[in-house]
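Comments concern the structure below.
Missing here is one protein chain; the remaining ones are kept as they sit in the complex.
Moving on, here comes chain A:
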Amino acid sequence: MSLLLAQGLRKSFGETRAVNGVDFRVEPEELISLVGSNGAGKTTLVNLLSGLLRPDAGQIAFDGADITALSVGARIRAGIARSFQLVNLFDQLNVLDNVRLAIFSRDGVTRQPLRLAERDTRARNEAMEILGEFGLESKWDTPAAGLAQGERKLLDVAVAYALRPKLILLDEPTSGVGTREKGVIMEAIASVVRERFLAAVIVEHDMDVVFTYSDRIVMMHQGAVLAEGTPDQIRADERVSAVLLGKG
């Protein structure tokens, strides 16, 4: 059974059909790259899957249950977490608190609200362990605003991961960083996804990254799925190269 199965998704903004009849599935423990030119509908699709947008038509099932009508919070509890294209951190909180916040949020606002955050050793240990997995443990005390761009990207993924999802949606986790840092970020993401048996959908423009790390690649074009397959299949697909070379 697929972990996530979306069928016939449609979403329009005025006259623009941002997502126009998309079927999309994610298998357990699968790392999928979502590629396509700007305006292809990738971010809209991610927003529909994470619950930030409601589809005009279509259904989304996750783990066997219909989640089409669920809120963002309910989808997080069901096991879907995401990061954003523009890094969305709490800049005045330190690195540890950014991650800890996700853990508290996962537990619910009302659970022991007055407990001292420092005394919550379970949350602290878990947050430090997560920071360790992303190579950020030495920065735990730095305000998020004081991190380098690559570290901010990593922290953003770490926050989503701290929600303990089964499926993690990452919108351009390597945008705006140098080539060397891209490798560091993708290595960290891939190792967490593999070791923790997560499924991941990654929106990515860098085709070298896409071909290196993906199990499957889904190419979107003008709101629809143009092609999908393994990296080798996609490499050989002429429609894909036509779009990538700007002939689409």
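Following the convention adopted for this analysis, a residue touches a chain if its C-beta (ideal position, glycine included) is under 8 Å from a C-beta of that chain, and two chains touch if they have at least 3 such contacts; residues count from 1.
Keep this in mind: contacts and distances are computed from a predicted model.
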{"item": "Options \"Membrane protein\", \"2-oxoacid:ferredoxin oxidoreductase subunit gamma\", \"TatD DNase family protein\" or \"Branched-chain amino acid ABC transporter permease\": UniProt name of the undisplayed chain", "value": "\"Branched-chain amino acid ABC transporter permease\""}
{"item": "Option touching the unshown chain, where A:Ser105, A:Ser175 or A:Gln222 are the choices", "value": "A:Ser105"}
{"item": "For chain A, the residues touching the chain missing from this view", "value": "50, 52, 72-73, 76-77, 82, 84, 88-93, 97, 100-102, 104-106, 108-118, 120, 123, 159, 163"}
